[in-house]
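Got a structure here, written out as structure tokens. Questions coming.
A single protein chain has been omitted; all remaining protein chains appear in their positions.
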Amino acid sequence: MIIAVIGGSHCSPEEAQMAEAVGCELAKRGATLICGGLGGVMEAACKGAASEGGGTVGILPGDQGEAANPYVQVPIPTGMGYARNVIVVKSAQAVIAIGGSYGTLSEIAHALQNGIPVIGLNTWALSIKGREDNSINPAQNPVEAVEKAFALAKPMKPQI
Amino acid sequence: MIIAVIGGSHCSPEEAQMAEAVGCELAKRGATLICGGLGGVMEAACKGAASEGGGTVGILPGDQGEAANPYVQVPIPTGMGYARNVIVVKSAQAVIAIGGSYGTLSEIAHALQNGIPVIGLNTWALSIKGREDNSINPAQNPVEAVEKAFALAKPMKPQI
Amino acid sequence: MIIAVIGGSHCSPEEAQMAEAVGCELAKRGATLICGGLGGVMEAACKGAASEGGGTVGILPGDQGEAANPYVQVPIPTGMGYARNVIVVKSAQAVIAIGGSYGTLSEIAHALQNGIPVIGLNTWALSIKGREDNSINPAQNPVEAVEKAFALAKPMKPQI
Partner (left out) sequence: MIIAVIGGSHCSPEEAQMAEAVGCELAKRGATLICGGLGGVMEAACKGAASEGGGTVGILPGDQGEAANPYVQVPIPTGMGYARNVIVVKSAQAVIAIGGSYGTLSEIAHALQNGIPVIGLNTWALSIKGREDNSINPAQNPVEAVEKAFALAKPMKPQI
């Protein structure tokens, strides 16, 4: 299982705590965590995953693998700036969004555009032409977010 | 002046009418219209611009310039899928969003992430953690949308 | 007709002269010139095209349209670094390579990979496993390069 965790490169202490708990929970269940590779929510989630021995991949906007946070095992420097946001979500079977700003919103939108389920922890809410859009599945806490991500995850053909 | 018009590749007749009027108005004021190059809102906007002799550029998701709608003068096939959404907005000094779905939402988010003003005609509304986000500037009609786009447009160094 | 001119952002005076002559010749025949938008060969080619009233498009690696050389009419800032090289050649019906370094070589390779004819003026030569690869069509001078580009250009469905 490959799950993306998205959120701001700067975040509140509460968001960092949530992200770290999400990372722990993903690793305990054997998922690989994919993210944008930088600080804030991304670093906290990778830290959590690493503490439980989980795999972490960072899809970086810049040219330098060294820009990855220290808990990224496989840094992927794309040199493509924010266009890398598309890759972060496409690589995942489900996406957990924590807080976030416009970059996170773009990732949510790309996920929904690609039919990849999005679980939200204290993040964006959407409406279009006066109607609420309920495509983001809300979760109340990190464990529920991971449970929903596993339950809704796009199936993927098993690898050998 | 380079202005992006974004919106769904399928749209309602009302949205098409708005998009065509936006295209006309942009061309009358000498702006170059940039868009995703496909049908729906994009085609209607290009049709409007072309009817007034305005320039049109289509940043296409696929490999084939022929996929552009017939009013695109300069087709740019990127072969990059929805990652091309980032380019559509980065190339513009302001963005006019008309209706739209998740692709349009991703473009709105990438524009806001890059500090490019967004004007909305009957499109997405955003809130984060219970607070409304007012970054999308609403317009009531096509002429007002174009006026706001010109008023808010990011300055760009003049070319020779 | 859309023709790409590729080559280094720094070049010799002879290369600049060739590039300018290629740009002039393309514009005289009504082609739109597409390039990477920067200096050197790209700027010289755009200057030539502009001197004859031809259209010029610059697919830029960075985020800022202002980085375009002053003869680019439509700057397309991609923010995708050298990945934009792929777009430069995909947007063209034929590619004229002048001198160049590894960036130019990557563009030649992407063009050949996409079945887009490449005409070479004093540029790379290729061999694989001891056999020469003759996919780059040599030209002796700018006019011959443009003639070959028109003769070999991938057909594209006419726009309205």
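Going in written order, the chains are labelled A, B and C, and every chain counts its residues from 1.
One rule holds for everything that comes next: contacts are C-beta pairs under 8 Å (C-beta built on N, C-alpha and C of every residue); 3 or more make two chains touch, one makes a residue touch a chain.
These figures come from a predicted structure and were not determined experimentally.
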Residue, one of A:I59, A:A94, A:A111 or A:A125, that touches the chain absent here: A:I59
Of A:V86, A:I108, A:A125 or A:A145, the one touching the omitted chain in the full complex: A:V86
Contacts of subunit A with the absent chain, listed as residue ranges: 2, 32, 50, 55, 57, 59, 63, 65-66, 68, 70-80, 86-87, 90-91, 114, 156-157, 159-160
Sites on subunit C contacted by the missing partner chain, in the whole complex: 80-83, 85-87, 99-103, 105-106, 108-110, 112-114, 122-130, 135
Residues from subunit B at the interface with the omitted partner, ascending: 63, 78-83
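Quick note on the criterion: only the chains that are shown with their structure count from here on.
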CA centroid of subunit A to CA centroid of subunit C, Å: 39
Centroid distance [mean C-alpha coordinates] between subunit B and subunit A, Å: 28
Shared-contact residues (touching 2 or more other chains) in subunit B: 80, 86-87, 114
